[in-house]
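I'd like to ask some things about the structure below.
One protein chain omitted, others in place.
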Amino acid sequence: MSTFVALTASGLAAGAIAALAAVGFLLTYKATGVVNFAQGDLITLGAYIAIWVTQKEGMFGLGALDLVPGYIVTVLIMFAIGMVLERLAYAPLRGRSIHVIVITTLGAALVLRAFIGLWQGTTPKFLDSPLRGEVVGIAGANISQQRVLIVVVTIVVVSATIALFAFTQFGRQLRATANDRDTAKLCGVPVNWLSMLAFGLSAALAGVAGILLAPLGSVDLTLGFNFMLLGFAAAVLGGFGSIGGVVVGGVAIGLVEHLFGGYVGRDFKAMYPFILMLLIIALRPQGLFTRGSVQRL
Amino acid sequence: MRLKRSVCALLAVGVAAGATAVGAGTAGAGGGGAPTVKIILLAETTGESPAAVPYYANGAQLAADELGSRVEYSRIAAPLTPAAAETALNQALDEDPDAIIGFPASSQTIAISQRIVDSGIPFFSLSSGEQLVKNGPNGGDNIFLIRPVDTNVATKEAEYVVDDLDAKRIGMLCVDNATGVNGCNAAREVFDAARGVEIVAERTNSTTATDLTEQARAMDGADAIIDFNFPNPIGVFAQQLIDNGIDVPHVDGASAGIAVASGAVTGDAAVNLRGVDDCVPTVSKSRKVRNWVSDYEGVSGGEPPIYSAAQAYDMVKLIAAAARQAESVAPRRLIRTIAGMTYNGICARYQSDDLNVLQHTADLTRWNAEGEIRVAKRFRFAPNELAGVVPETTIPPTTVAPAPPPS
Partner (left out) sequence: MLELRGVEVSYGAVEAVRGIDLDVLEGEVVALIGPNGAGKTSTLRAISGLTGFRGSIRFDGIDCRRLSVQGAARRGLIHVPEGRRVFTTLTVHENLLVGTTARRGRADAYSLDEVYELFSGLAPLRRRLGGALSGGEQQMVAIGRALVAGPRLLLLDEPSLGLAPKVARSLFAALRKIAVRTPLLLVEQNTVMALKVCSRASVIVNGRIVLEGSAAELADRQTLVASYLGEEPAVAAVTSDGSG
């Protein structure tokens, strides 16, 4: 029983990070039609920025920030980086073929990774957490509090994002833009600004994911890549539709990986989320939670 | 008259020395009669790819700077893939080098080993896959392994677990690439042969794992854990062992030091952890090594060196010393000289054995709760020793390490 509880907790935490990545994917996709494969490297960048602002010298030698203020500053910096990324990397490509855009996002990912390598080096680093080394006992299993924090923060952040989408003019404008960009313009919706904000929010979510993920181990340049893949799988499961759908997709991915991988064919654990994704693509290409048809490219 | 004779003798020596220098001039124009030796390093440095590390380039450059005109040193950025390695090697061969130091990943060297052997140029491998030894499937007279053979290190680690830790119930974790597979194969041979030793759990993980709950819990009941892994999973695993109440020694390779240095492993997790490095220059008591560490930090922007920086430095110096001793840079002469010489470097005392392995020691390291490192034991490898656990016909694919290659 305790193993089941421990693996469920692991699955939920991994699913939560995948869900944050997936919501990031969804935000940019909704606003601009771009599936941003740089999302994983934005997660990595978020972790490194958090290390940068909380390290002894602090950013630009201004001194270290305490952890929580440092995290907040990191998310703000990531928001700004997302906006700049939209202007520099994606806005010039608007209207171009989807293949060009996909390659560009992969290119942006490599550029980001190389930039981090030049800036922070390739030696693994560590981001501290206020909950480091703390565990909570649930049904005989010791669950690290960082993993509990990951799930709690994800619930809060995703709920806030859902509320933002559903109940604010920004959310309505974003959904309108996703639905029909030209008509949104005719309604006066500032679609370019909205695209920047969507990229900003998406990068901020990547920052949150990086901050939550980093204290579990050490941070290197590959930190976010795997979660980008898991997030993409979660978004596919959710049919790139509603936030709720991709979040459920993320949790399903995490649970399949850790529960299935914890009991059956352990050596193939990392494959299970993608087997699930391929099954969904084959059997229900529009995703688990989206109605309607799909467009084949 | 006696004075005149002495002057004549001195003049004769001078003329002879001048003649030697002229003779050597065909091979180079170094000082003191030693020919200039052209050395190419095939390795990336920071910024050239996400996985690149600065140690090889910094170490080799430092040696070249010190040697001045005695070496003609250059570096070609060789991305960490076999295909890119071949391009880099061709580039290097076009420049007609006297010696090549290269390839941090064994997959690179193994993939083009025949081309290296055919070139006949002395090649100093920065990785030490068992296949690359002189008589191995991918070895050759001109391929020297700088480091102790990986599987020999794994065998020593396993013997340490059995003999020094006196562990009877052992847990094993193997990263799912050649590092883990070969390391665990070597360790398993030791455990299987030891009386009363039982492997209670054997698990694998991916190089990017961020959650090893299942693996950690599987180790419950083990007296000691042996782990062949990469830095990130080590950090995760060490902490999750403690989280799950598994407070036993945890032996790993070179990646352990990287994991602890990152800050990811502290407290009981750090105290339990053991690593193996080819050398740890930063804790050496030797004045020569301490000075070198200081010089290195001067060129690295303050980043302390690890074993690979010292080895790259040592190889440039060793090749220059061999050229001086051979008074030639002809490949056969250089190879013969290196095979017979002993060189005291920063990382180790290098002496080639029949397998063309140059280094025969490694340091077992431990840490305190604050992450301060110390060398707890020195492993010594007998010349020509080979674990022989990698089947010649089934060479496992070697995954490129994102950080300095683990043990």
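Going by the order they are written in, the chains are A and B; count residues from 1 in each one.
As a working rule, a residue touches a chain if its C-beta (ideal position, glycine included) is under 8 Å from a C-beta of that chain, and two chains touch if they have at least 3 such contacts.
The structure displayed is predicted, hence computed values, not measured ones.
Shown chains touched by the undisplayed chain in the intact complex: A.
For the chain left out of this panel, the touching residue among A:Val191, A:Ala204, A:Val219 or A:Val247 is A:Val191. If you put the hidden chain back, the residue from A:Ala176, A:Met271 or A:Leu288 that touches it is A:Ala176. Listed for chain A, the residues touching the missing chain in the whole complex are 169, 172-173, 175-176, 178-180, 182-191.
To be clear about the criterion, only the chains that are shown with their structure count from here on.
Centroids of chain A and chain B (each the mean of its C-alpha atoms) stand 37 Å apart. On the chain A side of its complex with chain B, the touching residues are 3, 6-7, 9-10, 13-14, 110, 113-114, 116-118, 121-126, 128, 133, 135, 142, 144, 147, 213, 216-223, 225-226, 258, 261-262, 266-267, 269-270. Taken in their complex, chain B has these residues touching chain A: 46-47, 49-54, 176, 203-204, 206-211, 213-214, 217, 231-233, 235-236, 239-240, 242-245, 258-259, 261-264, 267, 303, 402-403.
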